[in-house]
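All protein chains of the complex are present and in place, except for one that has been dropped.
On to subunit A.
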Amino acid sequence: MRHDISILIIGLLVVLTTASIVAAILSARAPKPLSSTLINLTQRINAWWVMVALMTVAFFFGRYGLTILFALISFASLREFVTLTHTRRSDHWVLLGMFGIIIPFQYWLVWTAWYGLFVIFIPVYCFLLMPAITALHGDTERFLERIAAQQWAVMISVYCVSHVPALLTLDVPGFEGRNLLLIAFLIIVVQGSDVLQYIFGKLFGKHRFSPTVSPSKTWEGLIGGLVSASLLGALLSFVTPFSPLQAACVAFVACSMGFLGGLVASAIKRDQGVKDWGHLIEGHGGMMDRTDSLVFAAPIFFHIVRYFWTV
């Protein structure tokens, strides 16, 4: 396992170092003052360094590290989501429960691998109890809108995100003790697809995919990104229980979901009249701006592995 992880980490370091060198050369040659695109590029690469460093540390601590890291990611995403939505004073206890009960309990379920409750705790119990609490408070103004926003906030930021560390609880025959690599595979492929879509879009993008939701997404970017990310998945099959062809297919499905996640996140931001989810990461906006695609891909990837590769 250590051997596989080392190869992945060295690979990432090579990619990031190359990116930093290219950005430095571009910045040195470009006329001063630097254009905002170049400054943003450097900021993004630096943020990637920080994210890869954090991820490496979490991997080093194994199950503890990853469960805690993703619980913190849920916290930051939920905070961004709720900040954007309409709330009233009477929502205070429901909101406190989302941060103080739902996040810890959902990650405790991940930790104890209690699959039966893990999959229904939020979409059944929380979805019924949250509106009940609000109704008991007696404040019905914009009731459905407030409830829907809160339910979607926990669905996306907690339920979906928690499926990433939940990959550690799957029993894949012949893959024992290497589940960390499933997480590495998912993150590298989905985040890689984001970057590749961006690059293909910048290079060849002509036909807009959805001008009303996200003007920067193009058909060329989407197809180029998905095909190259599937190839990347096939190349990484040596760290997974999948054959190269299977890895390419799984990567394709995960990245397609990732693309849709980005689209949904853009639609929510547009609806709320903001450009970024938050200001956590320099040059990247908030946590949700980075994780929107991973969030949609994670539960689907989890279920594909669970249904086809576990006993």
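Here, a contact is a pair of C-beta atoms (placed from the backbone, for glycine too) under 8 Å apart; a residue touches a chain by one contact, two chains touch by 3 or more; residues count from 1.
Note that in this section contacts and distances are computed from a predicted model.
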item: Protein name, per the UniProt record, of whichever chain is missing from view ("Pyruvate dehydrogenase E1 component alpha subunit", "1-acyl-sn-glycerol-3-phosphate acyltransferase", "Amino acid ABC transporter permease" or "CoA transferase subunit A"); value: "1-acyl-sn-glycerol-3-phosphate acyltransferase"
item: From A:Arg44, A:Arg79 or A:Arg290, residue that would touch the chain that is not displayed; value: A:Arg79
item: Full-complex contact with the absent chain, from A:Leu95, A:Leu117, A:Val264 or A:Ile304; value: A:Leu95
item: Subunit A residues that touch the omitted chain in the full complex; value: 75-76, 79-80, 82-83, 86-89, 92, 95-96, 99-100, 278-280
